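Every protein chain except one is present and positioned as in the full complex.
Chain IDs A and B follow the sequence of writing; residue 1 opens each chain.
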Amino acid sequence: MVDVPFDTIAGIPAAEAPDVELYHPKSWWTRYVFSQDAKVIAIQYSITAMSIGMVALVLSWLMRLQLGFPGTFSFIDANQYLQFITMHGMIMVIYLLTALFLGGFGNYLIPLMVGARDMVFPYVNMLSYWVYLLAVLVLASTFFVPGGPTGAGWTLYPPQAILSGTPGQDWGIILMLASLILFIIGFTMGGLNYVVTVLQARTRGMTLMRLPLTVWGIFTATVMALLAFPALLVASVMLLLDRLLGTSFFMPTLVEMGELTKYGGGSPILFQHLFWFFGHPEVYIVALPAFGIISDLISTHARKNIFGYRMMVWAIVAIGALSFVVWAHHMYVSGMNPYFGFFFATTTLIIAIPTAIKVYNWVLTLWRGDIHLTIPMLFALAFIITFVNGGLTGLFLGNVVVDVPLSDTMFVVAHFHMVMGIAPIMAVFGGIYHWYPKVTGRMLNEALGRFHFWVTFLGAYAVFFPMHYLGLLGVPRRYHDIGETAFIPASAHDLNAFMSVAALIVGFAQLVFIFNLIWSLFKGKEAGGNPWGAASLEWQTPETPPGHGNWGKELPIVYRWAYDYSVPGAGRDFVPQNEPPARLSAQGAHP
Amino acid sequence: MSVIVLFMVGIAAIAGWWLSQQRLTAKPWLEEGVSVDLREESTASPQAAKIGLGVFLAVVGSLFALFISAYSMRMNMVDWRTLPVPALLWFNTGVLVLSSVALQWAYIAARRDDMDGIILGLLSGGAFAVTFLVGQLLAWRQLNAAGYFVASNPANSFFYLITAAHGLHVMGGLVALGRTAAKLWRGAEVKQVRASVELCAIYWHFLLLVWLVLLGLLTGWTDNFVDICRQLLS
Partner (left out) sequence: MAVAIILLLVAIASVVFHLFSPWWWTPLASNWGYIDDTITLTFWITGAVFVAVVAFMAYCVFRFRHKEGRQADYNPENKRLEWWLSVGTGIGVAAMLAPGLVVWHQFVTVPAGATEVEVMGQQWQWSYRLPGKDGRLGTSDARLVSADNPMGLNPDDPNGKDDIVIQNDDLHLAIGKPVKVLLRSIDVLHDFYVPEFRAKMDMIPGSVTYYWFTPTRTGTFEVLCAELCGAAHAQMRSKVVVEEEKEYHAWLEKQRTFAELSGQRNVAKAAYKTGSE
């Protein structure tokens, strides 16, 4: 960065990218299907992710039916229950949340927010989506292969993942690993785009410290994902070889159903290290974009700049870096060297500090704001509650000795659903209600939206808050039926039934949301270019929805940060990032 | 896992250095007007492609660091029997070095607008790389013939796995190289391929570096280093 006095260069015209750089679709096919336009790719990513997410949602209904009313539904047996939890977890974490935040929000928002015409490698970007789609199809195909999908749990721990005591041992696990490998390849293509676009394609004046926090979140998450996904790739490839070629990377000498196998000497713990070296950053890969989105929603709808922007940026970077040295807190009771516990408990609890700072800054942004309780704002508030709740229970599980009784119980299930299920989904919904008008030019229906919000938030909270207490009681996770167990009182079964009913209601509310998405596309209120009065660049496009190339003839010039709300002395309560300073426009220096 | 942690520390150092150049302590709300940063005037695609390659190399580096981590943890187990390294690997290494040299040649030629040099460099570089791959396959066959099967010992499994992963990356490089050559074939001018040639050369050098590290690992030269790494974390 060169420190140039601002005034001397204020009159520089926008840097215009040569026209040849931009890809132009020539037919309907290349415009809407094999499109290289990041906005189209974003919508493709989002629709695919939400479709496969609906499958995972249905799986969760089936699981809740079984847990709430064990024995009532004869079509769900122990094997299927394990297959449901595995597919539900894998889809939600990787194929829905990761793909939606980075492939969906990232593709749509990065170019618009940094003032670029498109991603820097549009062709690779297109490939990324199609490889992702292939991964999703391979994953979905496991429902139809002999033996069904794998039931190894989303962590896919060997040895059981590839042994015959686990459902889906023949085809399910192989296709699951293949699908993961494809996903990682596809993601890497997309991820290179997001990173390089943020680094290279920012428009004139868009310094890093002027980026909206959404871009910071997605950018940091992408960098982390690029570095962490190889760990999953290595683990998947090695597990696949153990399964297909009979190597013994992870497989020790063991007896399978009374028969000694040919495996020997391998280390199941090695897999866990590799898996969680990916798996923990993955939590933040999902959380950081949510952090960014929530920051922008709160700031816009409270008409106030985000409080402590610099601290927010530093916290994102710090969390991103720290999240690579905490992975083994998932393995406190795995049988690894117990002395690792001291190190990983310490790093894990340290990461709570930057995370807490983010929470403080969100709520401090509300202080003395002008809070519009729009639907995105409601979702942002719900995000804070669920995230704080889930984050605080993380302090239980991160503190090694507290983790010992709670690990592998429903407490863990409740914790991670709250912190990386419900909270990020709140950010997704808030983001969709917020940016839908930019994407489609129409507002989502308000009444349906409020209904969707209240049912989803209160319902999900009613599912997962009480679940912690089942875990405290000692109910283990991944049990299709807790059965007759002396220490579990009958009331626990009632609680399970209550949670199941709540979960079903929440599930159906999502159908209302899907209906709203489709209905509003045709019948929604016309939105105009900037319905929320937002200052960041994506709302300043000449057309809504943004046209091909985003910015018309000239790229915008950025004169300020993304949070100039309620600036004293300004005419309105927001100043768009590309609005020239008053003294410049007065002089007419801007061409 | 210490190898990958060390790798990540390296990446973090680079990222930290870069971030330290970005005025992250600036107070953006006080700064109104246009400010210009270093990447001004360089948004054209070659620069972006180069940075893209850099990021990609970090990803590939992470991948191999993880393989090495897994290797160093697994080799600790009692059933590990180091396999004899086929002499052919030394020949292959030589060929890969030549391949890298040829690509460097092409890159230098591209900077001097020397079309013949580019073609010669690219073709010989490609040919050497193909020879390397064929040599690796032959090494596999030799090992197989000598009874070192992929599943018979983890050392063998890792040998096949790591060489295959490296070979796949060389093949990916050959695709990029082939596209550059095809551009030349269709009559592209030097300045149209200069960037691609440079990227190929960088990628080749990187793969050579990775190969040397892997070779050190497979032949046991780096055992001491691996031991030190292991002790760091356990």
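Methods note: a residue touches a chain if its C-beta (ideal position, glycine included) is under 8 Å from a C-beta of that chain, and two chains touch if they have at least 3 such contacts.
This is a predicted model, so every value here is computed, not measured.
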item: Listed residues A:V124, A:I181, A:I385 or A:L521, member touching the removed chain; value: A:I385
item: Listed residues A:V124, A:V145 or A:L473, member touching the removed chain; value: A:L473
item: Residue touching the undisplayed chain, where the options are A:V124, A:I185 or A:A356; value: A:A356
item: Among A:A447, A:A486 or A:I518, residue touching the chain not depicted; value: A:A486
item: In chain A, positions touching the absent partner; value: 78-79, 82, 151-153, 157, 159-160, 163, 165-167, 252-258, 260, 265-269, 302-305, 307-311, 333-335, 338-339, 341-342, 345-346, 349-350, 352-353, 356-357, 359-361, 363-364, 366-373, 378, 381, 384-385, 388-389, 392-393, 395-396, 399-402, 404-409, 458, 461, 465-466, 469-470, 472-474, 476, 478-483, 485-487, 489, 491-492, 495, 563, 565-568, 573
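FYI, only the chains that are shown with their structure count from here on.
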item: Gap in Å, rounded to a whole number, between the CA centres of chain B and chain A; value: 30
item: In the complex, chain A residues that touch chain B; value: 1-2, 4, 6-7, 9-10, 12, 15, 17-18, 21, 120-121, 188, 191-193, 195-196, 199-202, 204-205, 207-210, 223, 226-227, 230-231, 233-234, 237-238, 241, 245-249, 262, 264-267, 270, 273-274, 277, 305, 309-310, 313-314, 317, 321, 324-325, 337, 557-561, 563-564, 581, 584
item: Parts of chain B lying in touch with chain A, wherever the complex brings them together; value: 1, 4-5, 8, 11-12, 15, 19, 21-29, 31-45, 47-49, 51-52, 55-56, 58-59, 62-63, 66-67, 69-70, 73-74, 77-80, 150-151, 154, 157-158, 161, 165, 234
